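With one protein chain removed, the remaining protein chains of the complex are shown where they sit.
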Amino acid sequence: MSRIGVFVCHCGLNIAKTIRVSELAEFASTLPDVVVARDYRFMCSTPGQEMIANDIKEHRLDRVIVTACSPLMHEHTFRKVIEKAGLNQYMLTIVNIREQVSWVTSDIEEGTAKAKALLNGAVYRARLLAPLSSRVIDVNSGVMIVGGGIAGIQAALELANTGKKVYLVEKNSTIGGHMAQFDKTFPTLDCSACILTPKMDAVLQHPNITLMTYCEISEVKGFVGNFDIKVRQKARYVNHDKCNACLACTEKCPGKGISEWDEGLVKRKAIHIPFPQAVPQKPVIDRDACTYFLKGKCRLCEKVCEQKAIDFEQQDTFIDVKVGAVIVATGYNLMDTSPLVQYGYGKYPGVYSALEAERLFNSAGPTSGKVTLRDGKEPQAIAILHCIGSRDKNNYEHCSRVCCMYSLKFAHLFKEKTSADVYQFYIDIRAAGKGYEEFYNRIIEEDVKFIRGKVARVAESSDEPGRLIVEAEDTITGKFVQLPVDMVVLSPAMIPREDSKEVGRLFNLSTDKHGFFMERHPKLAPLSTMSEGIFIAGTCQSPKDIPDTVAQANGAAAEALTIVSREKMELEATTAMVNPASCCGCQNCVRVCPYGAPLFNYEKGVSEINEALCKGCGLCASVCPTSAIIARHFTNEQVLAEIEGLMEF
Amino acid sequence: MTDFRQIENNLKKEAKRLLEAGEVAVVLAYGRGYDEKHPMPFAAKTIADVESLVFNEYCNFNMASYLMRYPWGTKIAIAAKAADSRAIIQLVQEEKVRREDLVILGIPAYGMKNQKTNEVVDSKTTGGLYNPVIYDILLGEEIHGQKIVSPYEVLAEYEAMDKEERWAFWKSQMDKCIRCYACRKACPMCYCDPCFIDQNKPRWADKAPQSPGNMMYHLTRFHHLAGRCIDCGECSRACPVDIPLYLFHKKVAKECEEMFGQAAGMKLEDKPVLVDFRVEDSDKILE
Partner (left out) sequence: MSFEPKILGIACNWCTYTGADLAGTTRLHYPPNVRVVRVMCSSRINPSFIFRAFQLGADGVLVGGCHPGDCHYNTGNLYARRRLAVTKKILEFAGLEPGRFRVEWISASEGNKFAEVVQEFTAQIKELGPQQKLKIDELQEKA
């Protein structure tokens, strides 16, 4: 016989509007082993919590059922409540009558009936609950940050300044990310490099930061507090310990590769640093462009290198890193707009993508900061096209958030650097940020022409070869516009990195349909993920601007700190165990476990589960033909009882 | 086909040789029953035992079920017809027995008969094979040219039924079950101890021989044997009330083969399909 208390929450009217809460509490009191049942306006409030605690004492309750919002919301809260009142925290059952009943039902009869069925299931299950003891583990105090853009840099510096060891992993040969490609940043128009490069340098100099460039994650094992991560150091063909960054090699190199930093507008050497302020200032060899790797002859770099740092035999190596928490800040890509043939990207030389335009403004860019077309001429008329591929049901439904603002910035810079007419083709201008509306107003004053309408087509002019005609409906005047220009800048959708699903798989993160990482809760846990101890920051979560990215990076650093600042931590006790008397030795559990937790004891002929490795998915319990495996908190009996209870009403 | 008498002689000869040489501790094969129609599973451990070995068309038993009675390291010779050899492979996959402990005495045969009904069982329970999939010593010549009947051909009639008829059929069959568990006793793959149905925590179903408990027992057992049943038909022949369990097992085997591209007990290096997956498995299998 157990003694169950049932506590029905009204959640104001959130629940009480479509469920008769007092009737539900009355119903609860008729169920087996229920000794007290109450309803209250806000069970999660202090008086609500006190009510539960008092009843536990007064009625000697050994199990508590809270009938309220989703367990994903407040299970933790109520576990603490009953624990404080002297019960084992696993003696709590939450019945989700808000997210899964009152909010999805309009009829109070239906709502009340469904709530009763769920409550009945919970009572059946609660009767079979058993106290569990949490495991305490040591926490590794290091943090790994994946992605060396502004988010990763910011988080790394914040954490390193608290004295924690940080491993900053970047797949390119330099940190800096997209921000390093920008010339100016909106709305203040401060120079991107001026604010970024000191931070990049600070990362390099910081004693607590291990910078791991040209590295990729190859395997992630372990769990919160104790991640065991294998990092692949890609072969650079340059021994960075020997290299003194004289860069003589890059001068002599005859190989030509595509400059990623300049968005392919120019070539760079095969042995190269991506840009002058790159961190670290040490080159790598691009195999695909290197004359020696392609033709078997050359090795000029080797000849000029006084340090003997060139090593054509270098192989990828693997480095094992142990950390307590991880921040994933892998950033974004711009959508490749060439499949959207109506805009002519890749077909007409006058059509540029936004990042290409960024490079044209930059004094370290391919044109040394002069805005010129591919043929070297200065453009006379420029059209900036918003929402290319984003806010578009056929491509990406989301708004990329930054395009309106950088398009305005482009307009300003074009005006500053050329005498061209500048046109904005927009759906509507979204300028919701500090100083953004003011910036928009400023640009309007700068004689930039705004045409409200999504461009239907960019075509080549039949009269003037090389000139482009931008066709759109001006939705304010209702007129069809055909505007001759010689430069078109597309503002493509911001999309996840091409390998975001792969990164998600490695770190056990879920992604949305496009591949942006899913946060644990869109409002209350925007930086946490469903994987304990793994946090996300910046544009890998969704499109955002630099201020938001930096704020998230700081937030993620603080979140990571809440884990690595502890010496020990408690783990969920919901692991699996084997009842050896029932084990038939089929080893199904050993074959299926993704974590290698069950091992077969050949001597005894039974499986044994290493609970330190078990994550509690319960797969082993379901493949166990003899029911010898007990998935704690989700045992066969508990699940069957719940099903029985649910099907009774 | 080598005739049964000759196979019996070869069996005796090899058994004697293996025991004499000390290569094996036991020979699992068939021994004399109370008449010729009722041979019995037999474990020959001495040279004197060899004389009791027999082989004829009624020797249907799948001797693989007896392998697990011996601890690893015991050298065992086992007589294996086509389906029996698949059982051995399956048990090796599941690490219940070790290949290196076995001397497989392969028996190519067709025309095997049901003791009770005298009907030829080839089309029902040979898995479409006459020759053992694996063996060390073959006790007769391999069979070639004999008409191969698809192991799934007998299903056509049941697949053609509409769901109401099929339910009525299985319901009436399952209602007959007296829960003697002869099916699981005869099955070389049913080595669980305890069987889920004997568990009290949880109590998956009623233990009384009544419809709901019977259904739960059999449906779950079909799932446990999915991708593992090697189509020897022993469950059905063992059944005292003649429930054609083999039909259901065949159906599940057929579905597994279609969905996962692998039949049970065909290759030593395979992994049982339900404790395995492929990333490229199609969601269509759930439709």
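Letters are used for the chains, namely A and B, taken in the order the chains are written, and counting of residues starts over at 1 for each.
The working rule: a residue touches a chain if its C-beta (ideal position, glycine included) is under 8 Å from a C-beta of that chain, and two chains touch if they have at least 3 such contacts.
Just so you know, these numbers come straight off a predicted model, no measurement behind them.
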Among B:47, B:120 or B:168, single out the residue that touches the unshown chain.
-> B:168
For the chain left off this view, which of A:530, A:551, A:577 or A:599 is in contact with it?
-> A:530
Contacting the left-out chain in the complete assembly, out of A:257, A:598 or A:618 = A:618
Contact set of chain B toward the excluded chain (per top definition) = 158, 163-171, 196, 204-206, 208, 210-212, 215-216, 219-220, 222-223, 226-227, 248, 251-252, 255-256, 259-260, 273-279, 281, 283, 285-286
For chain A, residues in touch with the removed chain | 70-73, 96, 98-101, 103-107, 110-111, 113-114, 117-118, 121, 501, 504-505, 508, 510-513, 518, 530-531, 574, 592, 594-595, 615-619, 621-623, 631, 634, 636, 639-640, 642-644, 646-648
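Here is the rule we use: only the chains that are shown with their structure count from here on.
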Between chain A and chain B, tell me the centre distance in angstrom, where each centre is the average of that chain's C-alpha atoms.
-> 52
Contact footprint of chain B on chain A as seen in their complex | 582, 584-588, 591-592, 600, 623, 625-627, 635-637, 640
For the complex, which residues does chain B have touching chain A?
-> 94-96, 191-196, 199, 201-202, 204, 224, 271-272, 274-276
